[in-house]
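A protein chain is absent from this complex, but the other protein chains hold their places.
By letter and in written order, the chains are A and B; residue numbering begins at 1 in each of them.
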Amino acid sequence: MGGYTLTELGSIFVMQGFAGLSLFSVLLLMALGLAIIFGQMGVINMAHGEFMTIGAYTTVMFSVLTEKFIPGFIDYYFPFAILVSFLIAFGIGYFVEFAMIRHLYKRPLDTLLATWGLSLIMQQIFRSAFGAREVSATLPEWLLGSFQPTESIDIPLNGMFVMGLTVLVTLGVFYFLFKSRWGLRVRATTQNRIMAGAVGINTRLVDRVSFALGCGIAGIAGAAFTTITSTGPTTGTLYIVDTFLVVVFGGAASLFGTIASAFSIAQAQSILEFFITGSMAKVLTLLTIIGILMLRPEGLFSIKVRK
Amino acid sequence: MTAIYKNLLGGKQGVIGLALLAALIFLVLPMFLDIFRLNLVGKYLTYAFAAVSLVLIWGYGGILSLGQGVFFGLGGYCMAMFLKLEASSPENTAIQSTPGIPDFMDWNQLTQLPWFWEPFNSFPFTLFAILAVPGILAYIIGVAMFKRRVGGVYFSIITQAIAAILTILIVGQQGLTGGINGITDLKTLHGWDIRADSAKYLLYYINGGLLIGVILLSRFILSSKLGRLLLAMRDKEDRVRFSGYDVSNFKIFIFCVAAMISAVGGAMFTLQVGFMSPSFVGIVPSIEMVIFAAVGGRMSLIGAVYGALIVNFGKTYFSETFPELWLFLMGGLFIAVVMFFPNGLAGLYEKHGKRVMEKIKMLRSKPTPPVEKTLSGDNSSATARKAA
Partner (left out) sequence: MSSSTDFTLAIEDLTVSFDGFKAVDGLNLYVDQNELRVVIGPNGAGKTTVLDLICGKTKATTGSIKFKNHELTDLSEHQIVRAGVGRKFQTPSIYENLSVYENLEISYPAKRNVWGCLTFRRTAEIKERVREVAAEIFLEDLLDMEAGLLSHGQKQWLEIGMLLIQDPELLMLDEPVAGMSVKEREQTADLLNRICKGRSVIVIEHDMEFVKNIAHKVTVLHQGKILAEGSMDQVQNDERVIEVYLGH
């Protein structure tokens, strides 16, 4: 690491740290939706990556349509795109729960297989509808470029946007689950379904909304990713294993765990990438996660209960 | 003798099932297919090894491994390494900068054979490695997971991660493993040209024989007390512990057996198809192996073979004629099997096909006196019959 001045090193450190934070927010955004579906409901949704892709394609569509029909609007379409991504992913998730998931609650391994099948179908729909090549959204002006507090520190704006969005979404999820009436219903159903039903909570509806919410958040994640990378039919599959590991590692039932897990995994991978090649960094991170899971199968945070 | 009849062959029903399968593999298919298509069937039959292994661990043991491709691939790579070394003799590779080593190593500027390739010069060692390497890996994974009571979904996700890790490793280390293209251009086994038509015929029959052998071995395991224990563990693991059994040892055992069976399939694949690459190791091929077992019937060894054949026939046919349709179909197949016929085609046959057969039998035969039920001692056939 010779040849750098102290300030340069400091700048590298800041940027590397920022890269880690950026990866953290990406992982967290993906994992939040899955933490609700898997962590709270115990449902394995192997199609989670595809719901993310739904959000991404929605945003791309928005960008294309805006460019074509209302080019002057190009700087403003993004927030609408995010909202619509959420709604569409939510809606499709709602339907999927109704049509398929609700029949499989007692059989988690079968849910895994069925949702894998769903992901194949969705990937093919993307391919048929949007083509096999990757597409990108045209980003509004205010997302391009970078923030330069000093001469040598270069922080990309889209990264900051994603982080900001992640904070918002995380706060939103916390508020929903722990402060709202509906969140109370969700937690009640998760912890004691029979009693929840007995006190008049429509547990079926709660399940449906929870699942749809998780999918909707994945949609937002997809919209956010268009600022960083391009989208193709199989983009979802790139993230699915990582996302599951983040949730499992954090202790499936705990949202705090998900945050802590995403943070540590992201930092570990970024730091490793500095020293060794990308693929080996990935392998090492995965191996470490598995290793830690062996030592502590419940994940980082867990609650001890009498079963 | 009766024990063999009941347990290994599965009683009357089992013998018929096995005979039909053997007839299909050894007589019918070679009669109607040209060598090119037969070779394809041989390829499908190697996937059947993995499907059969899943019947053992998933259908009976309740352990959904989404990483059988890892073991299939390891077996295949071991065989490929031996064949590649043979094909890379100094005479054949005279034009390389370093003759005597595989071409991809030369391209990656390696000047020496890596240490772990050396033992694969020996065929006996290779045969040993095909079983030992996956077996040991499965043992390590099994001990690490099952002793810590990691099971169910967590285990499945971790097997996916392991499949991903192995793929990344293989692809990343191009000089050592051939990278993403795999190990190709395999020519001879001990001087015998495996690319010739006659060789393909022979390999097909060897493959079929090994497959039948694996099915018999699996039947033996499943009809023993271990088989009953697997069923018990699948449904009530805790209870089995409280009956005095160390559950993890049984899971580790069956996981290792399944790994070795898949590895044999992988090795036969390499021989018949002539190469091995990381595209058979990762997450996608591993989950396809699950669908073979699921479609055929996760509780049926013979069903799993049919499942592998049918799904692969479908894949080849549809990918050629309606490529867009194939992924829809496969996805739909996953969903349909899980939701509507969880015991696969074998399950459908048990449920509906048999009723039809009985009705036909009844219509043909005269009324017979009621059969006496024998007590307890003949219960062994119940589980053995199920295992067919």
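Convention: a contact is a pair of C-beta atoms (placed from the backbone, for glycine too) under 8 Å apart; a residue touches a chain by one contact, two chains touch by 3 or more.
Being a predicted model, the structure only gives us computed values, none of them experimental.
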* Structure fact -> Among the options B:57, B:214, B:247 or B:289, the absent chain makes contact with B:247
* Structure fact -> Missing-chain contact among B:226, B:310 or B:348 belongs to B:226
* Missing-chain contacts mapped onto chain B -> 221, 224-226, 228-229, 231-232, 235-236, 238-247, 249-250, 253, 373, 375-377, 379-380, 382-383
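The rule is short, and it goes like this: only the chains that are shown with their structure count from here on.
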* **Centre-of-Cα separation between chain B and chain A, whole angstrom** => 35
* **Of all residues in chain A, those that touch chain B in their complex** => 44, 100, 103-104, 107-114, 116-124, 127-128, 241, 244-245, 248, 277, 279-280, 282-283, 286-287, 289-290, 293-295, 297
* In the complex, chain B residues that touch chain A -> 62, 64, 144-145, 148-150, 152-154, 156-158, 160-162, 164-165, 168-169, 171-172, 283, 287, 290-291, 294, 324, 327-328, 330-335, 337-339, 342
